[in-house]
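What follows is one structure encoded as structure tokens, with my remarks underneath.
Left out: one protein chain. Kept in place: all the others.
Chain nomenclature is as follows: A, B and C, assigned in order of appearance, with residue numbering initiated at 1 for each chain independently.
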């Protein structure tokens, strides 16, 4: 049985896994690229080894180097986190071949679920409903696709077979649009995954994205930890998750949970995984895909079930029996997670890079923060823009929302732009409060310019603060520069102030 | 019913109360002294008013000013927090006379429990066992005390009737010691509380300090939220608390819980309060005192019961019925709190003042931090040295300890000395891990110089790090100062480096 | 010193008479205003109300982030105002605008060509960074004067991508 784990990842998830290992008394090995020497995962691990240059393909995707480091450092297991090598069946196989435990599913299950078309065919065979589309037909030509599309019906989605994170994905609203979108999807998929194969999927409108957390041990026990509501997305990127879902009821939960366990069993699943469904307004649900790894949003499930999913992963990988049965899983209260990204919600969610000069975390009752950054840390353009995950618990959904509101208001990150104001606006949205939202909510029915009763009062306060800042800065700079006259251009004056204050 | 609350306090507890109000949609009013304008409680509140100069007697103890501000700002209630005015029956009465709700017990209960002698007499009458001593006899002369002492037996404690926080308290091991100690206790009590009255109490050896959290509503319902173990003290100051107590069993909990409720009922108690007991090795317990306010260590109870005690306080003050019955209170897992103080555990726990230049909080699963400070905040000598409370939850006591260990290791506070290393040593102590400790443990059987297997390896690493730092600094300073020769005195050289780096 | 400060549809006359003494639209306000984290976080107490906001300079003026709302604030002092009124111009002349890369990355697509007229919000460039395709839109109406990049280029942060005139 292993007592040292190499974490083949970076950022908040590497820190999360290191924490779980520490709390189990297991030694940890970090790996790092050129820009991550000072990252928290390197600082918190017992050992740390250099991987390569910043780009992922030269560092965190170098499975060969990572396996070498594991062997050299005598790590008995590798935890892949999410992203990077987490869903690469070939990597999992190489890890096993090197005599190292892969903390995740068997390579065969990763491969089966990794090919979207194979995954759909597999679960269909197991009797699990899937979104109508070209399931299991793989590698279709453009001609075949043009023929099949009208049978599925519009609107539909062209999706990359090897895809993920919205890449190689296009929406098509009628047959005219299909050829150019198909083309775009194929070339994006080719560029991103080296595989231009795509498939079609019916686009469900007013649908919710609901997923079930699965745990499976090596003794064949499979349980689910209920659902996560992930409909709050922008361009197929999740921004906020909650557990339970405001849409769910007990009987649907039980039914979908059983279906999720069945889907996992269909590929002889081991360790933690997630079955994603689309659910329409009538409660009809369709299998979307299986994520054969730890999810970003796992903390909301941890908080309402009381289980530590990463510790469970490690216990399972050590050959232990699940320490909870399905009957033991009881949901307590409500948890919401906001993904805090380095991006500007007022400017098309453009990513923001730079040094975090200050970070004051919200704390207190019911608040959890998972992060890999600290003041002085540089957000680089090489990896994703996730700064932290802010998770709030409440006895009720209402309490969780109110707590999230106060936590967002307390959170201060300086040096980069963040999407905290976006989440603040979501928490104030009446539709969100009522639980009335679907996967199109952010793009179609939400705006950052919502007017509230406080708007006018706040406009006055903002004006006063800006004016006093400008006044004091102009006085200070005139004292420093000893110019008899101020520049007449506002723009230049601000420019000068910026220079002075740099 | 009030919808605005004035918080007559500062620091972490003021922030804690503001958070509870926010999460209930209640407006908050902060008050602040000269040195607290930039404190978190001022920043987080909706309104903030200046009280006076830094010393407590000119600011946070100015009940008259605080009531004026409450009236002016139309706050319908005052929450006193702990310390300052929290246990002053006269203040609570003045608040009520001004037509403002006091979020706490009735003035009569505060007064009854505030006089230690009256408190002991009251609970004795209700059939609750008290530590043998001069209960209820009040205002004894030195002669009377000299006569009674041998009947109680040595060792014993001389305690100030109006006391708290270890002031006006002296241990006496035989009759010879009594006169000088009595004298010292009286003069300290006179200086601290303006009341030189003292009483005697038997000193229980190998005793644990265990307290029960009480909630009582205005409809006469009284429940307890189980116990907190508070034996880890230094000079009668609590340093670490846990819930449940490793010493407790279910039947003793039930019995002591009922006794605690009875003690509270004896003074017609309202709102949150705590009954403190001493428990000896045989499980015999004695009433020590009642704290008629929120305790510093309330979070451990919140975490294992799932109740938000501050919100409960506010609900009770609004006239609501308790929203849990005794049967609803189920303990889940284990919680430990470490008080992080600005004091030097390597130098007699001497308080440390100064600006906090950096603060990197431990986060992640099962970790809660309650604090009132942030980077840039100045720890002043005017108030207590509590920087924050670090609370960890685990499914078991073992998991909570392991989590606390990793959280303490992650915590970075720069600019002042802290007692984090003390807590790290406690977490590594075999006696603590085994739950074998009493109120004398820290003073009598614990040392900061414990040797561990890692000691030798760490000595080498520490030497390497220090040498490289010194080498680089000496190179850097020789470049800057361009001196051909280094000073021969190590001390001066470090002094120069300090000046350069200031 | 007198200022006219506007944000959105709102406009305020703000007169500053000493550190803490203001006239806002003729009404006197005593303020307690300071930077609290030593950077761009400011705390304001006025009439007992406590506010905290991020105040930062932009190329247009100042932006204030207050309770999750972003206010673009422009400020004119008396002298600037007289100048503008006497010359009769209603907007400040802007001259050329250099569109800079907000972060390092790879140019994926360029939607505009030199000489093309663009309106505020028009898509101009797709920049790949942080595993995302990021659309950069025109911040203003104008004409593309110089185009300094092409698809496939790697750009540094703040590198000028094109110039609008």
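By our rule, a residue touches a chain if its C-beta (ideal position, glycine included) is under 8 Å from a C-beta of that chain, and two chains touch if they have at least 3 such contacts.
As the structure is a prediction and not an experimental result, all values here were calculated from the model.
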{"item": "Among the chains presented, those that the missing one touches", "value": "A, B"}
{"item": "Which residue of A:246, A:333 or A:376 touches the chain not shown here", "value": "A:376"}
{"item": "Absent-chain contact - pick from B:206, B:330, B:357 or B:436", "value": "B:357"}
{"item": "Contact with the hidden chain (one of B:149, B:279, B:420 or B:442)", "value": "B:420"}
{"item": "Residue, one of A:15, A:35 or A:48, that touches the chain absent here", "value": "A:48"}
{"item": "Contacts of chain B with the absent chain, listed as residue ranges", "value": "165, 342, 346, 348, 350-353, 357-358, 360, 381-385, 408-409, 412, 414, 420-421, 424-425, 428, 448, 452, 454-456, 458-471, 486, 488-491, 494, 497-498"}
{"item": "Residues of chain A in contact with the chain not shown", "value": "29-30, 37-38, 42-43, 45-49, 72-73, 374-376"}
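The definition used in the following text is that only the chains that are shown with their structure count from here on.
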{"item": "Furthest chain, CA centroid comparison against chain A", "value": "B"}
{"item": "Centre-of-Cα separation between chain C and chain B, whole angstrom", "value": "48"}
{"item": "Averaged-CA centre spacing for the pair chain B and chain A, given as whole angstrom", "value": "39"}
{"item": "Distance from chain C to chain A - Cα centre to Cα centre, in angstrom", "value": "31"}
{"item": "Shared-contact residues (touching 2 or more other chains) in chain C", "value": "37"}
{"item": "Chain A residues counted as touching two or more neighbouring chains", "value": "358, 360, 409"}
